[in-house]
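Partial view: only certain chains, each at its native spot in the assembly.
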Amino acid sequence: MIHHLIADMKEGMEIQQYFMVREVEPGHTRNGEPYLTLVLGDRSGSLKSKLWSNVLKDFPGPFRVGDYVAVVGQLRPFRGELQLTVQKIWTVQQIRQIKQELKDFDVSLLHPSTPYDRAMMWRDLLDLVDQELSGPLQELVLSLLQQHESTWQLAPAARRIHHAYEGGLLEHTWFVARLACQTARLYPNLNRQLVVAGAILHDIGKLKELAQPYAPEYTVTGQLLGHIVLGWEMIRQAAVECHFPDQGLLLQLEHIIITHHGFQEFGSPVLPKTREAMLVYFVDDLDAKMKMMEQHLQADTSGREFTPYHRLLQRELYQLTEKPETVPPEEAPEAD
Amino acid sequence: MIHHLIADMKEGMEIQQYFMVREVEPGHTRNGEPYLTLVLGDRSGSLKSKLWSNVLKDFPGPFRVGDYVAVVGQLRPFRGELQLTVQKIWTVQQIRQIKQELKDFDVSLLHPSTPYDRAMMWRDLLDLVDQELSGPLQELVLSLLQQHESTWQLAPAARRIHHAYEGGLLEHTWFVARLACQTARLYPNLNRQLVVAGAILHDIGKLKELAQPYAPEYTVTGQLLGHIVLGWEMIRQAAVECHFPDQGLLLQLEHIIITHHGFQEFGSPVLPKTREAMLVYFVDDLDAKMKMMEQHLQADTSGREFTPYHRLLQRELYQLTEKPETVPPEEAPEAD
Amino acid sequence: MIHHLIADMKEGMEIQQYFMVREVEPGHTRNGEPYLTLVLGDRSGSLKSKLWSNVLKDFPGPFRVGDYVAVVGQLRPFRGELQLTVQKIWTVQQIRQIKQELKDFDVSLLHPSTPYDRAMMWRDLLDLVDQELSGPLQELVLSLLQQHESTWQLAPAARRIHHAYEGGLLEHTWFVARLACQTARLYPNLNRQLVVAGAILHDIGKLKELAQPYAPEYTVTGQLLGHIVLGWEMIRQAAVECHFPDQGLLLQLEHIIITHHGFQEFGSPVLPKTREAMLVYFVDDLDAKMKMMEQHLQADTSGREFTPYHRLLQRELYQLTEKPETVPPEEAPEAD
């Protein structure tokens, strides 16, 4: 049972593999027969599928969002996109209940997640903390990382748009921290410790703002307060707990968190008033935009020179059809 | 020694009374003689004055911002505005040191402050708490009022623009609370307790954002974090201290604080998403605008039909030259 | 024949009751059979229905927008929403023509209208005029109310968005007038008569801008000139007719009408330059926003914590799932 990634599926394929259920919508045909539309997903994308009434009769489910399912079916074009006509379908739970073997079941294939190795990124962040920070800032950052280690490795960085997948927050944090650190090196008289600490912690409030890493959604608290103030409070409390000794330094760190959206219209109640805060705002925004573009370019498989319109970026992107010598991703640079 | 209010001063008057020093700027004439420009203030406005070198020799000060001074001098026009040529000047401290009597010295005349009676407003707010609130919301609001009673009665509501004087925060709170309460009465299914509590507490962070009620200035913390998040934290902490039992209700109250500027571009990181929060935003803004206009209209003594341009409101205001039957300010309505 | 409100309908229900026709769209199936899609409405919402060709043969109509119809049919889910499969359908006119009895026909159930009692609101407005106004302002307002009494009680306050139903203009006027009056009471030296008169008359131009209270639409004149200038002219003409004696006072009232959208980008050619005009702008906007939110919250029956996105408000609203002690709508306060 080889897993075909949804992104690679083609018309006419016979499908026999696992998916995660992302949406469930029951319907009735005009002559009253019930059917189900399931949106199935794997880590590469999502796919509409239909369980017509004859199938539904034998495979009644129930199917809920988040269920893993084993599916047999066939891919057909419908209104310009592929659709899966399901012939057989069981939830993984059903298979387990009847003690069937779960052949080739690999959960990591079934929902989108960061393409980078999470353990490596985490280690790299800790190295950064070890090498760039010292004293109370090191202690504060370390205590927050350790306290939230498990959720931080799962959390997404957004509901949509960019890094909206498992591990997205860690990936984004890792990029922003490295960008901030290397950028700060170029400028004289910057407090680089502040920059690095602020960069690592800038989005910590998203641990409370977002839930369900596999299909990110706002929490009620996140909707009503936002991650900026939530993150600020987490840092204030951690500072109290570790008896942070330098109130002036702490205030500057808090200022970075509060201002990291750069402008009031983007949700920061105050503008960055230190160069350290300005720097963190820039590299945060830069990484978000780079990821947005990367995801939009990858999602477009039309073969055309320009992608469809990107609503947030308000433009179409250029697909470099003949990429010059391919450029391998850089190794994570050794902190020096 | 009768106090002439600065707002009522006229060219040619001989002045002999007290002022507060608001600005001090030393200078030299072209032939090298030192002189001092002092901006003197009382509760009705401010006035430029000059101590030429011959006067300065005999009354050397020193004069600092915030000093109360007894002044003898004469009012002259200079470049279109009145200016006081000082003939004699002592600080109140100097007078006290030489055991002179401080005749008619009345500090309440010497800096701007709310025109309303502070004790009355405070009592009125407590009545509102008593009559409109109950249970944990009542307890929370009361504990915050009591904890900050003395500073709240002095604090200004802004650095400039509106209510930027002693007692300004209390006056603004009193208006907003009454507006919110009576407005909420008209709408069905509103949680009026939430509205009233939110209205009373909405600007509590200004107690930490601003300092020096006589000449309001931002604190460093205020500049770097802003009163919205500072106020939110004060409420969160008070809620912990009084073991606030209903987290959902508390979250709605916090949402009112966080969103009370109405839009992100005005500094609220999140938009009002409940009717209660929308209502508090509106009446807060309404009271600020009404006061801005009132202060601008009063400050204009030109006798023209339109005031000078108001930079924030971006307009000139119309002076109703013949006000119909004067309308006495309403009594504070009895909470029912 | 009990009327089931559309808002309360559920899958599988057998329906036998009256509706108003809101939209008519003929179609053909792929094999050429004609069918009709009718959008049916009552005061609680609207519902798509289908007349397949077999039904259409026996119940050929014709059906036009605005017709009242008696319908027998069954509710089925279709693409995630309820749809009515019509089995029998007559227009009320047809029933009358054949002298059938119109059992339980209650037109007030069949289109949306203000939830408040119109006679009560009208009386309340007249009381306000009686108690708050005197002299020429009273005479002017009264003559305009009397002249337009019947249309004002039917007119909507908007084409969509808020108060877009029968009696909506009266409801909005009633709220704005009361808000304006009680707000004006708190501020000293305001001309409260002006405020109250301006609040009552601010939207009078909508009587000419909008037509068809059951399904509001712009008139040509309304589209080409807008209700602000139309209302201003109505007041100017009424002032001429009743020989309004005080041109300065009249000009201030006109200024309130012209500026009541608060900003040029919202359609006021001039900015509010008096406190009276500013106040009316604020309470008008406040009432519109409160109603928009109320309507959006009520229209969302998804059971989720946040409503769908509201395009004009640019946000999702929070449904307070567990409303604390329910708060009964206030009685209309007695004008004092």
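Per-chain numbering from 1; labels A, B and C assigned in written order.
Simple rule for what comes next: a contact is a pair of C-beta atoms (placed from the backbone, for glycine too) under 8 Å apart; a residue touches a chain by one contact, two chains touch by 3 or more.
In this text, all values refer to a predicted model and were calculated from it rather than measured experimentally.
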item	value
Given 3 placed chains, full-complex copy number	6
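Simple rule for what comes next: only the chains that are shown with their structure count from here on.
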item	value
Greatest separation from chain B - chain, by CA centre	A
Same-residue or different-residue interface between chain A and chain B, half as cut-off	same
CA centroid of chain A to CA centroid of chain C, Å	44
Chain centre separation in whole Å, for chain C relative to chain B (CA means)	42
Gap in Å, rounded to a whole number, between the CA centres of chain B and chain A	47
Set of chain C residues in contact with two or more other chains	306, 316, 318
Chain C residues within the chain B interface of the complex	175, 178-179, 182-183, 185-193, 248-249, 252, 255, 271-275, 278-279, 282-283, 285-286, 289-290, 293-294, 297, 306, 313-318, 320, 322-324, 326-330, 333
Chain B-facing residues of chain A, complex	220-221, 223-226, 228-229, 232-233, 236, 251-252, 254-255, 258, 264-270, 273
Partner chain A, residues of chain C touching it in the complex	76-80, 305-306, 316, 318
